[in-house]
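For reference, the structure discussed in these notes is given below.
Here the complex is missing one protein chain, while the rest keep their positions.
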Amino acid sequence: MFIFDEITVDSGSREELIDITSKVKSAINSNQIKTSGILLISSMHTTAGITVNESADPAVKSDIRNWLQRLIPQHNSFKHIEGNSDAHLKTSLIGPSVQIPIIDGKLILGTWQGIFFCEFDGPRKRKVKFTFTGE
Amino acid sequence: MFIFDEITVDSGSREELIDITSKVKSAINSNQIKTSGILLISSMHTTAGITVNESADPAVKSDIRNWLQRLIPQHNSFKHIEGNSDAHLKTSLIGPSVQIPIIDGKLILGTWQGIFFCEFDGPRKRKVKFTFTGE
Partner (left out) sequence: MFIFDEITVDSGSREELIDITSKVKSAINSNQIKTSGILLISSMHTTAGITVNESADPAVKSDIRNWLQRLIPQHNSFKHIEGNSDAHLKTSLIGPSVQIPIIDGKLILGTWQGIFFCEFDGPRKRKVKFTFTGE
């Protein structure tokens, strides 16, 4: 079974982690995935990545954003003419995609885990690809 | 062919890279995987990630831990009430999972590569999911 779909995300500020777990679950349901396999969630952008982290306490997502801003400040950007090379590096550090097991149509995440879209050069309208390969 | 299993890891200190390559090979054997496909190894935690790095010289894993502690010190944690936001960021930088090709039941790693569980808020008992999709 192979399913390919798209999720859209609207970011509201330059740098922001957005919990997309419920959007991913909606796409599993709307595609009627009831079998087992692996789900690939991919950012189609070079200034926004995807990660898995804590969804319970919203302070975690703002702390991750603040830490990254401290490590890689925007104003220290190098040669790239758009002045957003900090956002390109943050994207490669976080990574462009995550893979999650699915068992009988259910996402296998730990108790505290959620899937986050990581915006580093918003606000923008963004696209995320949903690819399922399985039984 | 689809196989789903679990590996447990007991970390012994707050921050530590633990070579789990032999545990992964044991799970390949106990699940009698003799075909080819892709193996997904996933941390079920938000303060522990998975990576691939050098397994020959144990100084590499302590150097990676020391570098990360220097870049992202624990005492500089931000708002998250548990005071471990450094561990959450380290987890997203390392990443929650790795994918390794398997050919005829054999893990395809480079000469010096091993699979490491990266503990950033231990010591704890941890869970890693093993997901194989293949022929």
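When the chains are written out, they are named A and B in that same order, and each has its own residue count from 1.
Just so it is clear, a residue touches a chain if its C-beta (ideal position, glycine included) is under 8 Å from a C-beta of that chain, and two chains touch if they have at least 3 such contacts.
Computed from a prediction, not measured in an experiment: that's the story for all the values here.
Peer 1: Which of these touches the unseen chain: A:31, A:62 or A:131?
Peer 2: Looking across A:31, A:62 or A:131, the contact with the absent chain belongs to A:131.
Peer 1: I'm checking contacts with the chain that's been left out. Which of B:18, B:44 or B:94 qualifies?
Peer 2: The single option touching the absent chain is B:94.
Peer 1: For chain B, which residues lie in contact with the unshown chain of the complex?
Peer 2: Where chain B meets the chain not shown: residues 36-38, 51-54, 57, 59-60, 62-64, 66-68, 71, 93-95, 98-101, 103, 108-113, 133-135.
Peer 1: Residues on chain A that touch the omitted chain in the whole complex?
Peer 2: Residues touching the hidden chain, for chain A, are 2, 4, 38, 40, 42-46, 71-72, 77-82, 85-86, 88-89, 91-93, 95-97, 99, 127, 129, 131, 133.
Here, only the chains that are shown with their structure count from here on.
Peer 1: Averaging over Cα atoms per chain, report the distance between chain A and chain B in Å.
Peer 2: Roughly 20 Å separates the two chain centres.
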